[in-house]
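Apart from one protein chain that is not included, each protein chain of the complex appears where it belongs.
Lettered A and B in written order, each chain numbered from 1.
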Amino acid sequence: MKPRRMTAWTSLIALAMGIALLPACGPKTDEGGTTGGDTKTTGSTTSGASSGTSGTTSSRKAPTASGNTASGDTIKIGLVASLNGELKPWGDDCEKGARLAVEEFNAAGGVNGKKIELRIEDSASKAEQGRSATDKLIAEGCLGIIGEVASGITLQMANSCFDKGVPIVAVGATRVDITDIGSNVFRVCYTDDFQGPVMAKFAYDDLGLRKVAIMTDQAQPYSTGLSDNFRKKFVELGGEIVDEQFYRSPEDKQFGPQLQQIKEKAPVGLFLSGYFTEVGAIARQAKEAGLNVKMLGGDGWDSAELNTSGGAAIVGGFFCNHYNNEEARPEVQQFLSKWQAKYNSKPATTMGALGYDATMLVCDALKRASALDSKALTDAIEATENFPGVSGMITLKGNNGNPPKRALVVEVTSTGQKFAKAFEPGSL
Amino acid sequence: MVHQLLPIAAVDFNTLPQQLVLGIGIGAVYALVALGYTMVYGVLKLINFAHAEVFMLGAYTALFTAWYLGFSPQSLQALERESSWLNLLIMLLASMVICAIIGVIIERFAYRPMRSQPRIAILITAIGVSLLLQYGGALFLPVSPPPSIDERVNPYRGAYTITLSRPSDRLLGQKEELERQYQESNVAFEKQLEKEKSRFDLSPQGIALRNAKQEAERALRKVTDEIAASGRELKLPRGQMIMLGATLILMLILRHLVLYTRTGRAMRAASHDFDTASLMGISVDKIVTVTFIIGSALAGAGAMMQATFIGTPLTTFYGVSLGVKAFVAAVLGGIGNIPGAVLGAMVLAIAETLVVWADGSKWKDAIAFVILIAVLLFKPGGLLGSSKVEKV
Partner (left out) sequence: MNWGVRAVSIVAAVGFCFLIQTVSLGFGADIQRLIALAGLYVTLAVSLNLINGITGQFSIGHAAFYMIGAYTTGYLSIQFLKNSGMPGPVWLLLMMLAGAIMASLAGLVVGLPSLRLKGDYLAIVTLGFGEIVRIIVVNSPFDVSFFGVFKFFTFPNLGGAYALDKIPAIRELWLIWLLAVVCIAVCRNLLKTAHGLAFLSVREDEVASLAMGVNVTRIKVTAFMIGSAFAGAAGALLAHYETSILPSTFAMDVSFIILTMVVLGGTGSITGSALAAITLFALPEVLRRNKEPVTGGTFLAIVIGVIAAVVLIRWFQNEYHGSKNKKTAGYFASVAASAIVAFGLTFALNAIPALHDKAFEGSKLRMVIFAGSLIIVMLIRPEGVFAHHEFSWTWLKKVLRIKPKSEALAT
């Protein structure tokens, strides 16, 4: 019996030392963006979308492989979407948007009479499978790849595309460093170093908030990146980040303890950088905890379900979005009526529009490409200027794959969303 | 936030009671699910991985019941009447009944044929059932966008407030003055707003007025925060309290069932020694079925309450994380031991809450597991479980 006790004690001492050593946690305000692992990139990105100092020559590596060449009477492009798993809501919308775009493009005549064939693969919301799917699509002869909605999966896909010299257009990956991989990586959305500062500026100037707390989803690279960018700008403007608390999606469902911690710091605003799957519940619980704050967030909020899950607590909150269903721009209204005709519903998330834009952009680039191969397609995508997307004008030329795009701040109302203010790229 | 020399110094003992209340509330849900794990384990020595999926289906049942009761997304716009406790009760019963049925079906068709097989084979079957429900469920259930139960189903929103100490009167006087100033600036700004294009697109004059209004608002806010800080109160979220109450009632019923009824005695006998119990004339098949009914019904109750009072959107992966936590809680308390499951759930939930309280929300789950390992090192059979001495 004796030696057994010893084992327990030694192990406990080891554990206790472990506990004593570990918790140097809590937000580090002094170092700005140390969380989430983007330190290695924040300095190295040449020109983010936000700075608007485009026109610099691309410093990104060009892929060495030559990619695919079109053969047969159709042109294949590939879409990787999360049709299973946790990201299914976004994946489904993205797939619908892409299908709509291809159908429309083919009906309009395709590329010199050649039809586009959209190959769709499922990533099951897993990065590893996303990569398998990409590899498969490229092996099948797809000229270009579209996807994904989440930054983590897109990174793996982009690595694969870079190896094979096939262009990839990310749909909803707003994480900054993804486009650094190579000159064949593009996206149709803005980046976190634009939407974070937009929300910071909006909170500081338009809402007059000075003390804001942040809640970050530690498991989502999107959320950690967005929180860092928000904090940096907000502190720069003169505001104070009073507290940062963390949770992990999809593990956590109850946020009471974190919200209680935040309440003690008496903020007037709460920036929720996570996805709507948690945001609604956080808002509800914040209200119950007696936390009287303005809710702020990024494009992860966008969903038809936000009002149901957040209830009355989320009403009056503001978030940053790519576009808004209520916008009067013809692109938006045409898109909505086409969507209505095909699916008899409204797009549930913003990924519908972004998936449509990404696909349309690739189709459009194919039309302009000098030849029907991956190399020419990459060049054509790179040369995109003022492409009228549903989510706004997209210009990729000289922007290192990050289009400077408009960001809309939207207010959550009891019946849906209301446009509040638009931020043009370079206006910060 | 400036980092103090010792993070311990950052701990605020004033918030401790509030945090403990929240921890117990979280523990209630863990406990309901952990009971299912522990009871099934007690009788069959099986980690029922599919239990988390039963929980998930319970949440969906609650959702569909709520829709049926008139709280569907289509009808909500026109909704005017308030909900009542009756609706909640119907949802609770529906979830419990459906979960019990699902639990029995799973047991009957997946586990019973495997009864005489090695435990690990049943475990893999359980993993298979769990995956089948997760991915198969996504083919038929609404997952995109993930639906959630509207909060208006629940008439008990907000929180009960218990005042521990009152704020000072001096500040209250100050607040009145500032409130008046704020109202004045607000009126001036609203007047200006009529001439402006929109609230967020202002002329220089509008911006000046807006800034004045915001300044007054901040001053007011500062005082209200001071008032809030000078008095202490305990907020008991009503939803959480109902969850806690319902959990307690269910547990008392369970205790009565297990300790004072024939079925309960048979259950305990089967848990003690399955083979001998069957030799003594206990219908073990029946006992296993009853165990699954009770365990799954409790999970259903937990699912309904979490889905209704917390409001997280549902996907078919809804149960996974909670299932793991509850399983950990059951092991912590000594798996197979009914009071142990409740104790383990409470210890786990309170430990998690305390980590957040000590400003370590990043490490919440890690430390929960560290505590688990530490406890198991000293009590290898869990808190209330006995580490069996193997007889040769």
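Keep this in mind: a residue touches a chain if its C-beta (ideal position, glycine included) is under 8 Å from a C-beta of that chain, and two chains touch if they have at least 3 such contacts.
None of these values were measured; they are calculated from a predicted model.
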Residue of A:Glu121, A:Asp206, A:Glu244 or A:Asp357 touching the missing chain in the full complex: A:Glu121
Would you mind spotting which of B:Phe200, B:Phe292 or B:Trp363 touches the chain that isn't drawn? B:Trp363
Give me the chain B residues in contact with the hidden chain, please. 3-8, 41, 47, 110, 113-114, 117-118, 120-125, 127-132, 134-136, 139, 324, 327-328, 331, 335, 362-363, 365-366, 369-370, 372-373, 376-377, 380-382, 390, 392
Sites on chain A contacted by the missing partner chain, in the whole complex: 4, 7-8, 11, 20-25, 34-40, 83-84, 121-122, 124, 126-128, 131-133, 135-136, 138-139, 151-152, 155-156, 159, 163-164, 175, 177, 218-221, 224-225, 248
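Heads up, the rule we're going with is that only the chains that are shown with their structure count from here on.
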Find the geometric centre of each of chain A and chain B from their Cα atoms only, then give the gap between the two centres in Å, rounded to an integer. 29
Mind listing the chain B positions that touch chain A in their complex? 1-3, 7, 10, 12, 14-15, 18-19, 22-23, 25-26, 29, 73, 76-77, 135, 138, 143-152, 157-159, 161, 198-201, 210-211, 213-215, 217-218, 221, 225, 228-229, 235, 237-240, 306, 310-313, 315, 317, 320-322, 325, 352-353, 356-367, 370, 373-374, 377-378
Chain A residues within the chain B interface of the complex: 7-8, 11-12, 15, 18-19, 22-29, 84-86, 88-89, 91-93, 206-208, 210, 218, 241-243, 245-248, 250-254, 256-258, 260-261, 264-266, 268, 276-278, 280-281, 284-285, 287-290, 303-305, 308-312, 348-349, 409, 415, 420-421
